[in-house]
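Yeah, one chain of the complex is gone here, protein chain that is, but the others are all in their spots.
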Amino acid sequence: MDRAVYREMKLTPAVWGIAAVLGALIAAAGLAVLYIEHHGHVVTGMTNQIVWGLPHVFAIFLIVAASGALNVASIASVFGKIENKPMARFSGLLSLALLAGGLAVLVLDLGRPDRLLVTLTHANFKSIFAWNIYLYSGFFAVVGAYIYVQMARGMDPAVVKKVGTAAFVWRLALTTGTGSIFGWLVARPGYDAAIMAPMFIVMSFSFGLAFFLLTISLLYKLSGRYIGPNLVKRLGRLLGIFAAGVLYFSAVRHLTNLYAAEHWDVESFILFSGGFYTQLFWIGQVLIGGVIPMLLLFKHTDGANRGNVLIASVLIIIGGFAHIYGIVIGGQAFPLEIFPNYTASSSFFDGQINGYTPTLLEWALGLGGVAVTLLLTGLGVVALRILAMNLSDRNIDPEDVDF
Amino acid sequence: MKRLFATFLLLIGLIGSMAQAGEDATSSLYPVIPKAAGAPHPEGNDFMRINHKNLLKHDRDLTMRLGDREVKYSLKECIACHAVNGPDAQPVSVKSEKHFCRVCHDYAAVKVDCFQCHNSKPDPDLVKQLTMLPVKDRELAEYLEGASQ
Partner (left out) sequence: MKLPALNTPLRDLSEVDRREFFKAGGAVATVALSSGVTLMAFGGEASANADPGKRWGMLIDVNKCTSDCNACVTACSKENGWSAEEGSETDAQWIRKVDLTHKQTGREVSLPMMCQHCEDAPCVDVCPTEASFKRPDGIVLVDKHACIGCRFCMMACPYKARSFIHEPLTDQKSNAPRGQGTVESCTLCVHRVDAGGQPACVDACGTTGNGAMLFGDLNDPESDISKALKKFNSIGLRDDLRLNPGVRYSNL
């Protein structure tokens, strides 16, 4: 078996160039935040109808992906797949960076971000948001400890396994919390479903692994290091299973709703008559985010080669973004049913499908969050011994069934 | 380590003595605090200067959370009594440097967060009520003395 040697990534001109682009994106996001702070949210596309907009889509995507990016480390430490161990440090780092990026967007979109500390001084433990604050900060502590025990010299592997298990359990709790933000909204017909929590967990597996595969491939290319094709192939197959899982949970969610007459209106909006949201569902989520990547990853002859895995990862991220956009914005676009059996109209847009057009400011803020994630990841691999010098296929157990 | 500790102590001492010196000297930058209508605070101006924020915060929670309208300290009464008129003989808002709150807060460089939600100009109905209160001459004299201290 190969011994993994970890080294910092060298700062090449290409790395500097990417860092400069990311820095510019973060600066643009900062300016957007100051502008929104000064003028109020009236300068964004968000309204009293669509109260959570594009920044929340970005934030939730990144937070969900954060927990999933820990997959590779969990598979190594908790489930004992030795070939993944050399990637476990990076897996932890990426999950922290994703969470930081997502939280930055979420927090900077608040109406009063200056009062963030109030969340610590006045906590309402009936609120899943308040719980999430502790789940998120706890995640930093647990995964931080997990990276530390992996990197510390002479650490007992049993300790690594224990801390890794704690991180695994914690991230399941974290994504349950994120899904419950929507699952526990009893008032809105588009949400209010217990399946949201497990669905978010499978979404996190899928989006997080896709993000992991893309970033690690980019970093190994940039630093001229080697990743074995079979490693990529195996992770790609796993990604295909996760993508199928997301489709399965979506199908169950919508079929359950279709069975109840009270949910027909909102289901027909999302599935058939919703225009953009219907396209988002069928083309974005199902086709681009599910069917095509699965075809690419499960193809019999040369399935799951490196190119296919990377294309599938990109498609899963696009589809996942569409999925979350559909949940967050689509769920609000459909009006509340306050008066069943009545058609309603008012000056406050009762009974109307609500439109939403995000402005450049929201895009800047959201992309800034992605840039924060990537910059933090880059800083981590440049400053710390996170990345192994090579990820060879020789660590794969030859006895292991290759499905 | 010992040396570090000693340096630290010395620094604290220096800062402390500087603050002491600042208290004795009268700076020309010291703000001119506008006079208020109404009776003076029985607690004294020094006490109010230090504690107004705590008193306001305490009583606002009573009013807002429990509906206690008989509290001793309420922002709208502060504003009604401490209104400063501009050149047009109308009360100025916090946008003006002459506003009662700003005079000290600018000097102390402390941001006031109240007026994003609260009106910084007095409620006309409340001003009427307050100016109708009888003010004894003795109290007024005391107040003026306190204000010019």
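Here the chain labels run A and B in written order, and each chain numbers its own residues starting at 1.
By definition in this document, contacts are C-beta pairs under 8 Å (C-beta built on N, C-alpha and C of every residue); 3 or more make two chains touch, one makes a residue touch a chain.
The structure displayed is predicted, hence computed values, not measured ones.
Within the complete assembly, residues 39-42, 46-49, 51-52, 110-113, 115-116, 118-119, 122-124, 126-130, 133, 181, 184-188, 332, 336, 338-339, 341-350, 354 of chain A touch the chain that is not shown.
Residues of chain B in touch with the missing chain: 19, 22-24, 26, 30, 43, 45-47, 49-51, 54-55, 58, 60-62, 64-70, 76, 79, 93, 104, 107-108, 116-119, 121-123, 126, 149.
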